[in-house]
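Each remark here refers to the structure printed beneath this line.
Only a single protein chain was left out; the remaining protein chains are all shown in position.
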Amino acid sequence: MEATREIYWNVGHGWTTLVPMYLLTIAAIGVLVYGGMQRLKVYRLGKPIDRTDDLWQRIVDATVTVLRQAKVIRVRWPGLAHGAFFWSFVVLFIGTALIVLQADFTDLLFDIKFLKGTFYKIFSISLDIAGLVALLGLGALFVRRYLLQASTLESTWNDAFMHGLLFLILLTGFVIEGARMAVTELGTPLSYWSPVGLVFAKAMAGIGGTGLQQLHVFTWWFHLLLVMVFIISIPFTKFRHIVTIAANMVLADRGPIGKLQTIELENEETENFGAVHLADLTWKDIFDTDACIKCQRCQDRCPAYTTDKPLSPMKVIDDLGRVAFSPVPDANLIETVGRDALWSCTTCRACQDICPAGIEHVGKIVEMRRNLVLMEGEFPGDEVMTAMEATEVNGNPLGMGYASRGDWAENLGIKTLAEEPEVDILYFVGCYASFDKRNIAVARSFVSLCQAAGIKVGILGKEEKCCGEPMRKMGNEYLYQSQAMENIETIKAYGVKKIVTTCPHCYNTLEKDYRDLGLETEVVSYVVFLEQLVASGRLQLKTDGFSCTYHDSCYLGRHNGIYQPPRALIARAGGVVTEMARNRDQAFCCSAGGGRILAEEKMGSRINIKRVQMATEAKAAVLVSNCPFCLTMFEDGVKGAGVEESLRPRDIAEILAERIVQPAARG
Amino acid sequence: MNILVCIKQVPDMESKFNVNGEGSWYDSADLAWRMNEYDEYAVEQAVQLKEQAGGDLTVLCIGPERVKETMKKALAMGCDRGVHVADDDSFKKDPFSIASIIAEHAKVKSYDVIFTGMQSQDRGSAQVGVLAAETLGIPSVTTIVGFVFEGGKITVKRELEGGVKAVVKLPVPALVTCQLGLNTPRYPTLPNIMKAKKKEMLTVPVAELLKTSAVQETKTIYFPEKKGGGLILEGDIGELADKLIKILKDKTAVLA
Partner (left out) sequence: MQGGVYDLIAFANKVGAESAMFLVGSDGELPKYEGTVYLADVAACGEYNPDVHKQLLLEIIAKVKPDMVIFCHSSYGWDLAPRVANALKAGQVSEVVDFVDGLPVVPVCNSKLRRKVAVTTATTVLTLQAGAFSLADDPTGTPTVEKISAGGTGRIEFAGYEYAEKGGVDLTKAAVIVSAGRGIGKPENIAIVAGLAKALKGEYGASRPVVDAEWAEHNRQVGTTGQTVSPKLYVACGISGAIQHLAGMKKSEFIVAINTDKDAPIGEVADVLVVADLKQFIPVLTEKIEAM
């Protein structure tokens, strides 16, 4: 006899089964749709934003991401447990769908059965093992949630309900299978194609034929009922993530990474800027809140949260969600989230980068900051307001006279574009490298590297303004745009062909944010630029061994994925990098992003000291970084951590400049 | 309530200063301009008073075309209208002339309260407010760090030396000059910046308001000898202390 089984064995395939089953199913799907529509109404309270361009590609990409569980398994063990469960569930879902397809369609209508023979054997063993793996995955997640991390993971009735329901569905599935097999398959070779079912069958064999049949019918209906409960509960429990996260992958921000929405400031119709009420957010922002499953990955990585500041990216999303889905969703978002939480963000993007649900935290925080700054004139402290005013007057937040911006370059043999517009690159210096003695050393190092490679460097000197990044991230879009427009006008007027920056904040801003305001010039980060010069042989370096650890700044790293070029440069210079535990996309912020460079860190412990301590754990003598803000924070941090004797913060350009082989000496 | 606030545009003190060709004032090249710090306190207090008591708030500024930028900030902070006394030579005007111009403008406007900064950051004469009040014949208080308007009367705190403040009451009309510590000037909101662009800005040629002549003039302006000029002291601890004390006595007033 060909290997197969009778679908609806024992339950019966008559109207008494099909009618209640399909009525139940229709009812359950009805509730699902109703629940979904209710939530859809809430999403639609948000402002429009286009997230369906290039829809097919979005769907393809999202499907791949979801099927690969690519984001979930970035945190390995819990991720793999979820992956195991997910992949198994997919198999079980396909299996169930095949059964429905055969029993209620192809067989019923056309007498076509495909669940037979070898295909049935594969079908059977696949489902059997999937059920087991799903149980194991679920068990692992259960152990993690309720035993290993009971104190750190927040667990509510929602989690208990989900664990319980899924466990029961899987268990009843095996009971049904076991009961059926005990009666029909025990002792046949086919039973080995359902090994787990066989275990259940052997365990239940003693019940006897009638008892097994009664148990089978009862469990079958109970199992069906559980599945209906599952369907119904999707919109009302965290099960909704099955739909919302999958959708969120489709609706993802397709970059450029970390580019903020540019506000149209001159529009006289606009009465409100930034977000303070739900309607100020986009529908995607509201949808995001429904995708959160509170896995805490964001919170675990948040530099503010882990240094005891009142910000948890997860809580921000949760707060917004609670407002959105409250009966009257008109609560003040800023009051709900809390000012201190909003101001604490360094926009390091660790949250957004790791989020398996594709939630965009940073943009929401900046939108609320925009409301505080543009509508209320509020800042995290007077020192920030002073920096804003200083920028208005002198084009830098340090309050230095604008006319001395180019003074650092005296006697270096480089000219301003006003003096000599024909150059290979425009070096966009940035405020810190222009005015801060420590960072001027970096600027001078970079210039000497360029000169050794025969690159003709020009600067804007007093015509350069702050790129506006810290102001923008603090919410001051108006000041940002006025700085940006002046810079863009100047750069365009000189017909610059290529811009190189030594500041990742300048880089990210010019390369991404300035595009909305009309900058078209190529922008390159100095680490990439120098790496190309070295690779092409234009720049030659001595190999002079040293050991160091390397800090990936948030804006070269997570924002731009520039991880390899700096490491290649260090290796060329003879450096051996001992990585910190948290490196590359997992790197920990220095504390100064998001405009926090302008603000006093009043709450919790110091982020920069924490990062310096991580560097000391790598047991290297030098902490190499690539960002003026990071360097400044680490110079303070090594003092704060009391390790200024043993750990020296340096910029990568300084290390390289010490190892230049001058063209004349190349022989 | 009819309120006037008088402001001045000054160079940012971090600017690179140079002496002009005639040696009579600083050169205006390479300077970044901003509102005189003390006038920011004056504007803030004036706006707060207007918000409390209602009425109309005029901001007055004397100077060349560029001062309008600074006036816009005052308008964005909440002033209702601007009076720009156009004068390309305002930097040459002595405190008496400036005060006369303000008084000439104010005498027909019946302002209830006039606010000025306690002094300008560039000239630092600390005279204009008092001279204008004396010319107008209204009471004035200088260096205020507290301001309350209640029952038609002003109560101010006047900063004295050593952290002591005098509490003083005076009737309106009156003039007060504002000092650091009075308030924290607000940061203009974006809608207010936009509105400010449309507010009334009346330009009056200085000749219409200047009816007096100067009582003093700048003979020369120059850079002082470097105070210590990055002097580096090294050597025996005791001698170093003596040397430093002598320098502090010579160059600063703190050991006097």
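In this document, chain identifiers A and B correspond to the written order of the chains, with residue numbering beginning at 1 in each.
The rule we apply is simple: a residue touches a chain if its C-beta (ideal position, glycine included) is under 8 Å from a C-beta of that chain, and two chains touch if they have at least 3 such contacts.
This structure is a prediction, so every number in the text was calculated from the model and none was measured.
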Q. Of B:N2, B:S28, B:T155 or B:N192, which one is in contact with the hidden chain?
A. B:T155
Q.
Of the residues A:D54, A:E600 or A:E617, I need the one that contacts the missing chain.
A. A:E600
Q) Which one touches the absent chain: B:N2, B:Q121 or B:N192? A) B:Q121
Q) Which parts of subunit A are in contact with the chain that was left out? A) 383, 386-387, 397-400, 432, 435-439, 598-602, 606, 609, 632, 635-636, 639-640, 642, 644
Q) List the subunit B residues touching the unshown chain? A) 11, 13-14, 17, 19, 26, 94-96, 119, 121-127, 130-131, 134-135, 139-143, 155, 157-171, 180-181, 214-224, 226-234, 237-238, 240-242, 244-245, 247-248, 251-256
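Here, only the chains that are shown with their structure count from here on.
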**Q.** Rounded Å distance, subunit A centre to subunit B centre (Cα mean)
**A.** 50
**Q.** Of subunit A, residues touching subunit B in the complex
**A.** 265, 268, 271, 273, 373-379, 382, 385, 388-389, 392-394, 399-404, 462, 478
**Q.** Contacting residues of subunit B [partner subunit A, same complex]
**A.** 12, 14-16, 30-34, 184, 186-191, 193-194
